[in-house]
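Note that one protein chain of the assembly has been removed; the remaining protein chains are unaltered in position.
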Amino acid sequence: MSKIRPLDAALAAISDGQMLAVPADYAGVAMEATRALIRRGIRQLHLVTLPAASLQADLLIGAGCVATVETSAIGFGELGSAPRFTGAVIDGTIALKDATCPAIHQALRAAEMGNPFGVLRGIIGSDLLKQRPDWKVIDNPFATDDPIVLLPAIRPDVALFHAPLADRLGNVWVGRQRDLFTLAHAAIRSIATVERVQDGNLLDDEAMAGATIPAFYLEAVALAPRGAWPLRLSGHYPDDVPHLVGYLELAATEAGFRRYLDDHVFYRGAA
Amino acid sequence: MSKIRPLDAALAAISDGQMLAVPADYAGVAMEATRALIRRGIRQLHLVTLPAASLQADLLIGAGCVATVETSAIGFGELGSAPRFTGAVIDGTIALKDATCPAIHQALRAAEMGNPFGVLRGIIGSDLLKQRPDWKVIDNPFATDDPIVLLPAIRPDVALFHAPLADRLGNVWVGRQRDLFTLAHAAIRSIATVERVQDGNLLDDEAMAGATIPAFYLEAVALAPRGAWPLRLSGHYPDDVPHLVGYLELAATEAGFRRYLDDHVFYRGAA
Amino acid sequence: MDSVKPEEVLIDVVRRLIAGARHVAVGANSPIPAAAAFLAESLAPDGPDVSLQQSPEHNLWTDGGRELFDSAGQGRIDVFFFSGAQIDGRGNINLNVIGDYAHPKTRFPGAYGSAYLYFMVPRIILFRTEHSRRTLVEMVDFISAPGTSPPNVFRRGGPIALVTPLCHFSFDKARARFRLQSVHPGHSVEEVLDNTGFAFDRFEDVPPTPAPPPDVLNLLRGPVAAKMAAIYPKFAGEVFNIH
Partner (left out) sequence: MDSVKPEEVLIDVVRRLIAGARHVAVGANSPIPAAAAFLAESLAPDGPDVSLQQSPEHNLWTDGGRELFDSAGQGRIDVFFFSGAQIDGRGNINLNVIGDYAHPKTRFPGAYGSAYLYFMVPRIILFRTEHSRRTLVEMVDFISAPGTSPPNVFRRGGPIALVTPLCHFSFDKARARFRLQSVHPGHSVEEVLDNTGFAFDRFEDVPPTPAPPPDVLNLLRGPVAAKMAAIYPKFAGEVFNIH
């Protein structure tokens, strides 16, 4: 079966209750796919962001798709905080695994390497450690009196991301966005949406192969032009800032958030 | 000062007694630079191969440049074993840290991450563990009765490798050879030789940037066309098999090895 | 020369703090640190490498978001910047919650890389655009990253300064306290005292923050302002009148 599939078919491997890992805004967020998942009514996701997130996490949380989120930050930078995430944490309607960026990197890299845990300096003395009983401090066995943190590996059921280009075999070119390699390697299966699908084999092109995730990591690839919108795809299009500002205004209230979903996810707004 | 330098000047940062890390044959071996180091009479190197080696290690060992070698294998594949390495191990004239490929990868990746140790499954029950008192078995703190090996990070003084292309700023394009990233990140400083130096900035080229090691990791870059010869540079030229066969014949004896050095390293042979 | 703007004073304070660095990394949405880094880059022939997180055109990383953390772990990043919803007198920063963690009054985005970088980057410069008793507190509600650590905890860096619209504090690691280094033109020690929630050290005479030297100001208003306009158009418009 071809790995290039229509979006909804490509997303079939994502089911309720799974651990879903997604990249940060700079690396390529599969927003069109996220809207499709919300339309499908996905529930009880354990969402892991590598390492931070904005609209994608806020939409999934606000739409009731998320049971647990592990993240180092969810926010909209200078535009403001993430209203649905913030509200859900204050109301206690989601479980939060508060992390720090490199902890999520190291935990996913541990899974990438087939290791049960990752290793990270720092953290000791941060209150994060009190909130993360799953993080353990051991004595570095190669030194004396040198505490160091171990983090359990994160092995997502599915990684979902957006990239500029794929070939028909399902090889996905990601340019500088090496975080997508980490996700694809760490997750049991990966699903990518792409701006463009081309003929030929990206692995045969010396200039492209080094930045291409081989198809054997990918469960499915779906064509989704401007699939990161309203977030940016680095080198291709910028954030749609007016749209994001509009989102933040609406999502300040539950009713406004529902209107946003109707207009931009369920397409049952003014029409 | 420009990072693009003549070969001998580029190699000035490598000095006696240092830990020098080098890639495997498939990733780009800096053979021209290796010959220059031997001519300079470098001594007491702690050589680390990521993970295996052939001619480069055999030449350095035979020429008396190496005090210690950490490797998972030194040999010439179907052409035969490495005579100077084999002889030095049997005669006990070098210290050998016998490893297995992923152990060297993980120890260098630990240094890349700023961690004091790496983690690796397997190994338990291998006699390698008896020969490596620096490798430690701990109980995985995230499970019960689950022994696992920790490896001290390897932080080389210098990494030395050969690549297809650099720009004048010292950015080095390595294509698929991601091991070179590991080396450049793990080592305190890196020196590359390249087939070609071009104008412009490789980081500005979206197609190239993802496979480019940024200049800030590089101490110096030297132009050395066919700089991996007689070893291959993947995608550019193959192993010079007749030359390697000739080397193995000569290097079977100490006298023959000296003749090889005279002819191909010191250039004081028949001339 | 036009009168010096407050932002220009701050940029110059940060410029002096990053002198001699090899690689300065700047987080997202940090125009003043970015301008200071570009200024340092332009001023010296061996000025620092500058990497802006999340701006592929202005960073030197090609190995993904992890490369900032990896290269900090390798000791290659000399300067980084943090802010905090709260910053306390011991240099602790809070990027997570106000109130009890289990039932917070306010939730912020999260700790980002602070719980690691605060330990690993030699010079962390704290930057807070609101100088008030609400933000500069005696004790943070939640320690996202601690200002100091016990001697057995591996730590290569930490806060060296706190820069606000009113003043420049330096941080004394041994005493785990801030010291008032200088007060910006137009502000007073009393104003600083009134608006700071933590106790801090100070000498009897606290000097005013010096004005940027003319050559620095020229460079800032010329090539650096032009560079900033491409990345922070709003900021460049307001401060440098470049549109």
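Going by the order they are written in, the chains are A, B and C; count residues from 1 in each one.
The definition used in the following text is that a contact is a pair of C-beta atoms (placed from the backbone, for glycine too) under 8 Å apart; a residue touches a chain by one contact, two chains touch by 3 or more.
Remember, predicted model here, so these are calculated numbers, not experimental data.
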Mind giving the shown chains that are in contact with the missing chain? A, B
With the full complex in mind, choose from B:121, B:189 or B:226 the residue touching the hidden chain. B:121
Of the listed residues B:41, B:147 or B:200, which contacts the missing chain in the full complex? B:147
Just to verify: which one of B:67, B:101 or B:197 makes contact with the chain not shown? B:101
Per the definition of touch given earlier, which of A:64, A:77, A:114 or A:246 contacts the omitted chain? A:114
Give me the chain B residues in contact with the hidden chain, please. 24-27, 50-52, 71-75, 77-78, 81-82, 85-86, 89-90, 92, 98-103, 105, 109, 120-128, 131, 145-148, 176-182, 234-235
Interface residues of chain A toward the undisplayed chain are 111-115, 181, 185-186, 203-204, 209-217
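Note that in this section only the chains that are shown with their structure count from here on.
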Please find which chain has its CA centre nearest to the centre of all protein CA atoms in view. A
With chain centres taken as the means of their Cα atoms, state the distance from chain B to chain C in Å. 40
With centres defined as the mean C-alpha position, give me the chain A-chain B separation in Å. 36
Chain centre separation (chain A, chain C; CA means) in Å: 29
Going by residue number, chain C touches two or more other chains at 56, 61-63, 69, 73, 120
List, in ascending order, every residue of chain B touching at least 2 other chains. 113-115, 209-211
